[in-house]
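With one protein chain held back, the other chains of the complex are shown just where they sit.
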Amino acid sequence: MVIGNRNPLPDARSRSAEPAIRDGSLLRVDDLHVSVHDGAATAIRGISLNVTPGEIVGLVGESGSGKTLTCRAVLGVLPPGCAVERGSVSFAGVDLTNLSRRDWEQMHGSHIGAVFQDPASYLNPAITVGHQLTEVLRVKQRLGRRAAHARAAELFAAVGLRDPERVFHQIPAELSGGMLQRVMIAIAISCDPQLLVADEPTTALDVTIQAEVIELLLHLRDQRGLAVLFVSHDLAVITELCDRIVVFYAGEVVESGPAQQIAQHPRHPYTQALLRVASVGDFGRRELEVIPGQPPPVGADIQGCRFAERCPVAMPACSAGAVQPVPVSYRHDVRCLRARDLDNAGELVAR
Amino acid sequence: MTAADAVATLRGPAGATPLLAVESVDVVLGHGVRAAQVLSGVDLRIWPGELVGLVGETGSGKTTLARTVAGLVDPRRGRVVFDGLPISRLRRRARRAERRRGRIQLVFQDPLRSLDPDMTVADIVGEGLKIRGEANAGEIRRQVLDALDQVGLGAALLARTPGQISGGQRQRVSIARALAVGPRLLICDEPVSALDASTRNYILRLLDVLRNSLGLSIVIISHDLSSLSGIADRVVVLYHGRVVEDGPVDQVFAAPRHPYTALLLASAPSVRHDRRLAPAQLRRAPADPAPPAGDLDPAACVFAARCPFAADVCATAPALEPVDGRWSVACHRHSEWRQQAST
Partner (left out) sequence: MTGRASSRSRRRSLLRTPSFWIAAAILAIVAFLAVFGSALAPQNPLAINAGALFQGPGAHHLLGTDYLGRDVLSRLMAGTRLSVLTALEAVVIGLVLGAIPGVATVFLGRWFDFAANRVADALMTLPYVFFAVAVTAALGNSLPHAMLPVGILLAPGFFRVTRAATLEHARAQYVEAAELLGASKLRVIRVHVLRKVLPNIAVTTASMTAAALLAVSFLTFLGIGVQPPAPTWGGILSSDLDYLSQAPWAPFIPGALIAITVGALNALADAFRDRSSAGTLMPVGQPDPSVESVDGDRQSQSVA
C-alpha cells in the first residue's frame, strides 16, 4: 500500500512529523460549548469525548441533540452564526478551536477526512468522479497525472467499487447512491487521514448497501488503523459498527461507554428508552415503544438534568442543579443521579 | 400450474373476496428510448382489515405500485380491481367520480411536499369533503375535527400551516386528510422514514389502531423491516418490479424463503446481533463464477445476477408459487439455498 506524502501537522515546528498523541487520544473534545444564532442560544453544553487511534466512536441522538454540530466543530465548519464559546477541540495535540485557515487546509484530508449524508450534493455533477479524486491527489499530494490516476483506481478498488477503471470515467449522475458514497469515502481517505468524520453517511442508503458500507468502514479500520467518528440517529447502526458509543441529548452527553456495554447494560433512562424504541434485532411481533414528550428546544435554559421532564424515574434532586457524569463501570460514564439505582430495564433496584 | 391458477391460490380468509386485486400488472414509465419497465407481472391481493407491509429498495417499484393502485399511473398490461370494479380502466370522468368516493387513499412520503404550504390544517383535511360537495361548512368542520381526533391532534392546530407544525404532526395531518373521506384502503408510502424512532413507532401504532377501529385495510410501504414486524399481518417483498415473496410476516421474517428477503433481513442493523446468516453469506463474492443471467435479462429470475445461489434453472423466471398456506415465493431453489448458505 502506497502511503502518499502526508502534510505535516501544523504547529509541529520543533517536533517530528509524526502526530503527538497525548493520553492515547487522537481526537479530544473538552467541555465544548457552542452557541448558535449569533450567540442567542447555547446548543452544545459541555461535551467531552475522546477518540483513540483506530477506534470507531458513535455519536447517537435525536436531531437537534448537538451531534452534527459537534462534528462540524471538529471539522472547523460551523455554520454561520455559530461559535465556540468555551472548551476546546484538539487533534493529536493541536488545538483546533483557533486554527488559521491555512492550517485547516493542511489538516483537512491529510489528517481528518469527512463524509456526509448526501454524497451527490458534495460532488460536482459535471465532472467525472475519477477526476474529482485525482484533483485532490494532485493538489494535496502533488502527484503527477498518471500517478494520480493509478492511485485513484487503487482507492476505488479499496472502497469496494467493482470495475474501478469504468467508474473513474463516470459522472455522479451515472452512479447509484451507494456507489457515490463509496466515492466520497475514497476521496476522504485518499490522503491517509488518521480520523474519518462520518455524519449520517448511511441514512439515505438502502439497507443492503448500508450493510456493505458498514463492512467497508470496519475493513478500513482494520487495514489502515483509521479512526472513525460516526454520527447517526439510528442506534442499531451504531451498535453494529462502533466500539464506543456517546449518547447525546439536548446538547449534552448523557452516557458514553463501550458499545456492547451500553447495548446490554444501559444506565441512563434516555439510553434505555432509545434501546426500547430501536430495532432490537428480533423480528418477532412486539409492542412498538415510544418515548413520551419532546426534547427541549435548542438552547433552552433548563435547571438541572435536561431529560428530567420526560424521565420515568426523575426525582426533585434531578432538577436542583447541574448533574455531572459519574463512572458506572470501566470507561462507562453516565450523567444521571439515578444511574446506580437502575437495572438494565430502567427499573429501580434496591441498593 | 398456470399463472392464473397460482394467482387463484393467493387465498385470503376462507371464502372472502379480496378488497383489492392487482392482476398481472405491467407498468412502463417514460416514453421512447427512456421507457423503463418498472413493474412486471405483479400480482397482489389485499383483504379487508389486513395490514400489509410492502418492502423493497430503491428501484423496486414499490412507489409506482402504490401510485398504480391509487390510479395515478395506468398499467400497460393487467388491471387493478377494487371491490369488484376494474378501476384501472376507468375513463376521465368516471375516474374522477370514483376518486370523489374516496375509497382508496394515498398517504405520500414527504408531508412537506404533499401538503399545500399555504393552506391551513383545517382546509387541508377538509379538502376532500369540499370537493365532494358536502355543502354544510359546519358539517365539514365537524368531520375535520373528527379526523384530527383520530390521529391524536386537536383543534389548536386548525389555523396553522404545515410549516408551523412538527414533522410528526405533519404526517398525522396527511393521514387525517386521507381518513376524512372515509376510505376502505389506505396506502402509505414510507410514512415514517423521515421521522425519529419514537415518532415512527407512534405513527405505526396509530395506523394499527385505525385499522382495527375503522376496519380499514392498510398497505405500508417501507424499507425498514423491523418496524413492520410489530404491526403487519403480511409482508410482500418487491425486487426490480417483481414480487419475490408474499407471506405472513412472522413466518417470513423467521425463515425467509427467498434469498433476497434473507439478504434484507440480514442487512438490517440490529442492536442484538442474533441473526443466523450474515449479509456476506447472502451476496455474490467477486470470486464466484458468472451468474446464469445478466442483470437486465427479462426472461430470467429477476434476482439471478445478484444471487449467490443462482443455478442454470434460474435463467428462466420463476413464478410466484404458494409454498405453505398463504405464503408464496418466486424462487426455483427456495427449499435448497439455505443449506448451501450454511456450509
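For the reader, a short list of remarks on this structure follows.
In this document, chain identifiers A and B correspond to the written order of the chains, with residue numbering beginning at 1 in each.
The rule is simple: a residue touches a chain if its C-beta (ideal position, glycine included) is under 8 Å from a C-beta of that chain, and two chains touch if they have at least 3 such contacts.
Model, not experiment: these values are computed from the prediction.
When you scan B:Gln105, B:Gln143, B:Ser227 or B:Ser328 for touch with the missing chain, the hit is B:Gln105.
Only one of A:Ile56, A:Val298, A:Val323 or A:Ala339 touches the absent chain when the whole complex is considered: A:Val298. Across B:Val27, B:Leu51, B:Leu65 or B:Leu153, the residue that sits in touch with the chain not pictured is B:Leu153. Residue in contact with the omitted chain (choice from B:Leu90, B:Ala194, B:Ala254 or B:Val323): B:Ala194. For the chain missing from the display, the contacting residue among A:Ala83, A:Ala150, A:Leu216 or A:Ile302 is A:Ala83, taking the whole complex into account. Along chain B, the points of touch with the absent chain fall at residues 70-72, 96-97, 99-100, 102, 105-106, 108, 110, 112-119, 127-128, 131-132, 148, 152-157, 160, 163-170, 177, 181, 194, 202.
The criterion applied here is as follows: only the chains that are shown with their structure count from here on.
Chain A and chain B have centres, each the mean of its CA atoms, that are 34 Å apart. The touching residues of chain B, when paired with chain A in their complex, are 57-58, 166, 196-202, 204-205, 223-227, 229-231, 249-250, 253-254, 263-275, 279-280, 286. By the touch rule above, chain A contacts chain B in their complex via residues 62-63, 162, 176-177, 206-208, 210-212, 214-215, 233-237, 239-240, 263, 273-275, 277-291, 294.
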